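All protein chains but one are shown at their positions in the complex.
Now for chain A:
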């Protein structure tokens, strides 16, 4: 009796280790797919971007050009419009003082129109408020807010947050009448962490005394960088003589200039980006905060945050589904226990699924068609009987 029970329990234990092994092997397969040797091991599956220009009025043209430049780069590297929240506090392109209406340029000589005709601004004008920004980050929104204005991230999303405007010691000015503090952003990021709304966050900010804005973060997996340290201003880069105002900020200009050398297949890392910071050119001291960031900076790819690069594995095409007579065989195959044979598993399962699916489809259509024909001919038969009977009667 005792012996039997111990043997039984040992057997169960042994079988359960099998289950663990199967489990672990499945997890390994998934992890291997998403974080295999060619990637940086970040474990993200999708990319999002929140680009905020917080200042309005014509003389802050460069802030809008900053945000639009980042928007263009991020789109070029693969993040779709549905995954970008672009907040522009003012409309520079259609401003009545814009000599080139419908366009926003970021360089002297106006060589590249950042506005174009294919941009999607999600929050515009007076919608860019501190409250809306925090609602976007935390996801606490009225049910009536449309999907395009929501940050629909999950715990496998890498989020790039870029903010630009006028700022100071631990604050950023929104719309000339309110401000957001570093504590607010830190708390928002903590909410995101608690709600599992990000995998990793890359926070970039281009304002005066920008580095103070990321000093209060306390959630894990956040990499932050800013344009100038405490007590320093951030300066604009150049003016365009025909537009009449400054068209880009120096820090953003040099970052964007570096990003022009990046494309979707690039393996440049964040460390490479930070190495290009030149204090003399930018006229301020950009900073990096990486203590909350678990991975080493020289293995975090730029495309982990700036681009929407996805992992693709090309599997061999499945064999064509057999005719419906083999339906019983395929059903029994599906019910049989699936052995844990690595690469045979996916195509076989696919094949069986396709077989069942095809047989289910073909079963409805010819049956229904013949039933319809039967009904039509049946009514013709009734009609013919009536006509024949009447014809024979007199």
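Operating definition for what follows: contacts are C-beta pairs under 8 Å (C-beta built on N, C-alpha and C of every residue); 3 or more make two chains touch, one makes a residue touch a chain; residues count from 1.
In this section, contacts and distances are computed from a predicted model.
Visitor: Pick, from "Prolactin receptor", "Dynactin subunit 4", "Proteasome subunit beta" or "PIG-U-domain-containing protein", the protein name that UniProt gives for the chain of this complex that is not shown.
Guide: Hidden chain identified via UniProt as "PIG-U-domain-containing protein".
Visitor: Considering the complete complex, identify which of A:101, A:116 or A:369 is in touch with the unshown chain.
Guide: Of these options, the touching residue for the absent chain is A:369.
Visitor: When the complex is taken as a whole, what residues of chain A touch the one chain not shown?
Guide: Listed in rising order, the touching residues are 365, 368-369, 372-373, 375-380, 382-383, 386-387, 389-391, 393-394.
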